[in-house]
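What follows is chain A.
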Amino acid sequence: MSQELLDLIAEKINTLQGADTIEEAKLNFHKPMIILASQNWDLNTVNVLRTDEFLQFDFLSCVSAIDYEEHMEVIYNFYSTTLDHYLYVKVKTPRGNPVIISLEPVYKAADYMEREIYDLMGIDFTGHWNLKRILLPDEWEGHPLRKDYVTDKKALGLD
Partner candidate 1 sequence: MDVILMVVYAGIVMNLLLGGVTFAILFERKVIGYMQLRPGPNRHGPWGLLQTIADVTKLLMKEDIIPNEADKKIFVLAPVLAFAPAFAVFAVLPFTENLSGADLNIGILYILGVSSITMLGVLMGGWSSNNKYSLLGSIRGIAQMVSYEIPLVLSVLGIIVLVGSLNLRDIVGYQESIGIWFIIPQFLAFIVYFISSIAELNRSPFDLPEAESELVSGYHTEYSGFRFAFFMLAEYTYAIAISALATILFFGGWLGPAFLPGIIWFLLKMAAFMFGWYWLRATLPRARVDHLMNFGWKVLIPLALLNIVITSIIKVWMGG
Partner candidate 2 sequence: MSELKTETMTLNMGPQHPSTHGVFRLKLEVDGEHIVNAEPVMGYLHRGTEKLAENFLYTQFIPYTDRLDYMNAMTNNYIYCSAIEELLEWEIPERAEYLRVITMELNRIASHLVWWGTYLLDIGAMSPFLYAFRDRETILDRLNEISGARMTFTYHRIGGVKWDAPDGWLAKVQETVKELHENIQEFHTLVTGNEIFQARTIGVGILSKEKVINWGLSGPIARGSGVNIDLRKTAPYCIYDRFDFDIPTEKEGDVYARYKVRVAEMFQSLRIIEQACEQIPEGEIITKKGKRIMMIKPPAGEVYRRVEASKGEIGVYAVSNGTNKPYRIKLRRPSFVNVSILQDLLKGESIQNLVAIFGSLDVVLGEVDA
């Protein structure tokens, strides 16, 4: 079941974006996961995931970001309320200038979650209507969840 779904998704995206768009497609704990680069991740693809009659991923459950030393990843967890299946989408972006398109125009759920990632991880989401810090003060410097972030204890009055 999951394997079939994975094949179907891979096929849809490959026809849309050209072959070899998907870097890797696998099952992660029995759920399909696809990995692609940020330049191949656009709103067309997202719309296909959302509206295709066999996919119908209408619920964006979670957006997470991970900082690996060599690149950054944003992971979208989709769920289909009508067909009851899941999908992980991993989008890779270079660490120097992390930019990914925003899903906010399609999924409103992405609004706050992308702002949070922008705030804590410093990934730019292009097309977001209101991309600014959400948890930290506006004048905060740096993005704490990055692995190379140094906590300035003196400035915070902790030392």
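With respect to how the candidates were assembled, all candidates are chains of the complex that A comes from, given by their letters.
Assume contacts are C-beta pairs under 8 Å (C-beta built on N, C-alpha and C of every residue); 3 or more make two chains touch, one makes a residue touch a chain; residues count from 1.
Model, not experiment: these values are computed from the prediction.
**Q** For chain A in this complex, identify the touching candidate from 1 or 2.
**A** Looking at which candidate touches chain A, I get 2.
**Q** Show which residues of chain A lie in contact with candidate 2 when the two form their complex.
**A** Against candidate 2, the touching part of chain A is residues 28-29, 58-62, 64-67, 75, 77, 81, 84, 88, 107-113, 116, 120, 133-137, 144-145.
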